[in-house]
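Removed: one protein chain of the complex. Kept in place: all other protein chains.
To keep things simple, chains are lettered A and B as they appear, and every chain counts its residues starting from 1.
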Amino acid sequence: MEADNGIEVEGLVREYRKGPRAVDGIDLTVAPGEIYGFLGPNGAGKSTTVHVLTTLLPPTAGTARVGGFDVVKEGPKVRTLIGVALQEAALDPLLTGRDHLRLQATLQNVPKSKRAGRAEELLHRVGLADAADRKVAGYSGGMKRRLDLALALVHSPKILFLDEPTTGLDPQSRSALWEEVSLLRREAGVTVFLTTQYLEEADVLADRVGIIDQGKIVAEGTPAALKAEIGRPSLHAIPRRDADRPEIEGFLARFGEPLESSRDVAIRLRDGLGLTDIVRAVDADGVDIADLELRAPTLDDVFLAKTGRTLEGATEEAAVEHGAGG
Amino acid sequence: MKLWPVVSGVARRTLKNALTNPQIVLPTMLFPLFFFTAFAGGLSQLRHVPGFDFPPGYTAFQFVFVLLQSAAFSGVFTGFGVARDFENGFAKRLLLAAPRRVGIVLGYALAALLRWAVVATVLTIVAFAVGMRIGGGPVDLVGLYVLAMLVNFCGFFWAGGMAMRFRTIQAAPLMQMPVFLVLFFAPVYVPLSLLQGWIEGVATVNPLTYVLETGRGFIAGNPPHVLAAFALAIGMGVAFWWWAFLGLRKAEAAGG
Partner (left out) sequence: MRTARQPASFIPPLIFPVALMTVNAAGLRSSTHLQGFPTTSFLAFALAVPFIQGALFSTMNAGTDIARDVQTGFINRLSLTTLRNWALLVGQLSGVVALGIVQALFYLAVGLTAGVHFASGPAGILVLLVYAALVSLCFGALGAFLAYRLGSGESIQAMFPVLFVFLFISSMNAPRNLIGVGWFKTAATLNPVSYMIECVRSLIIVGWDPEALLLGFGFIVLIGIVSLALASRALRLRMTRT
């Protein structure tokens, strides 16, 4: 490992007893100072990967090095380098926010003289200064997530793991957290490994994205490169009447491959065709369509192209099969 | 990587929870006082049973049992806290933040010891206030409290080991019942020589019997089989430490 705050994973497998392979042989590299977005539906293996990389779970097979240290053989060294905010905030309801920060600072061996100041600074930074001396039992879900983030930052870690940090947050808190993560990378050069099931989050925040489904990485690259790989835009037509749907499907099939969509009739446009070609054909054939829309590829399209399912659909499936959790 | 920050951090937090929340502090404090009152007060006439020979009196006789009982149960109650931490996910924070995780177990153990120290202080004051007489000197008393401290470690390491294996507070009866049985299968009310029937057989093979008898000997000023009692207490402490350490390994393998 050439730098001291990157992540390298080779052939990582994690099997649960009597369960499927939650992580099924993944390889990935995160460069120092990079924000890596790990995108996938619930139950895809995101959280399990984070648990292994943060030394919370031992891998069944494969190797992982975080900050240059092996997560199995050099767990204590890994833990001094990383900050972690898990999906379910690991907090004690009987302690106050300030108690948590002091405890975390002690555990991470922050010098005694700096502990109180660091706690105060972080409480202000995450907007919890007023609630600092209240027991966590009375915090809202959003407040708990913010405290969890502050705790992850107490010892100024070089590598930050954020497991679905914005799930359950209101849009304002979500934007604030995105801003905070960008700032950490920009000003402190922190490497960020972020899991999410939100396409927009991965798109906005991540330098590179790994898409995981059923324990395997199905695509990896910058958001722009992944979308460019899909290349062609999709065309969405809204029928005026439901009865017109078969006719529109037949008509559009001439211009590209059909896409699954319950809301409209959609196709992936063939190379060389544009919206004007379709509009001309609609006029010429006298097809009755309420609205036509051309959409640039999204990460959801990438997911669809790689797995045959939409991210939303896969999340719902996972919820039915296993309940939430990654 | 230093161990002490983890030990002190976990101990301070656990102790704060234990001493500032009435639902945790009251049972720890009240149960020993209550047992002491009920046993020393209600059964004091047992000193007149033929063959009962304990010069300092029945209050001192029961004080030693209740002191050891409070030591064991302060450990067990701290084990409940460990189970609660695993159940509500807080243990994950400790596992993630502590460079050396063995410090987490030692931190809980230190909290159990300090928690018992508070109980033992109150219990001792109450015992002297109600007129407890002692025959032993300062060295004997130190011996008694060191023995009780070892019982406290055994109680915690046993319960903590269970807590880290089951990781739910529903395992509380499994942590508590064996300790309760070991305590009550010792000569609680009268010396071993006055027990009859099945309880005599059980008490004779119960290691706590010898710790209890030595403890009572310390307070009377003529402790019997001191080396054997300390060897047993230290041996059990080491065995239960290993049990707790393996419990930590199980919890680590399960991801907290």
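The criterion applied here is as follows: contacts are C-beta pairs under 8 Å (C-beta built on N, C-alpha and C of every residue); 3 or more make two chains touch, one makes a residue touch a chain.
Nothing here was measured: the structure is a model prediction, and the numbers come from that model.
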| item | value |
| --- | --- |
| Chains in view touching the one left out | B |
| Chain not shown: contacting residue from B:V25, B:L43, B:I169 or B:A254 | B:L43 |
| Selected from B:A171, B:L195, B:V211 or B:A229 as touching the chain missing from the view | B:L195 |
| Selected from B:P5, B:P187 or B:G237 as touching the chain missing from the view | B:P187 |
| Contacts of chain B with the absent chain, listed as residue ranges | 23, 26-27, 30-31, 34-35, 37-38, 40-52, 58, 184-185, 187-190, 194-199 |
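Here is the rule we use: only the chains that are shown with their structure count from here on.
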| item | value |
| --- | --- |
| Centroid distance [mean C-alpha coordinates] between chain B and chain A, Å | 48 |
| Chain B partner contacts - residues on chain A that touch it in the complex | 51, 54-58, 76-77, 79-80, 82, 84, 86, 88-95, 99, 103-104, 106-109, 151 |
| Parts of chain B lying in touch with chain A, wherever the complex brings them together | 1-2, 5-6, 8-10, 12-13, 16-17, 21, 85, 88-100, 252-253, 255-256 |
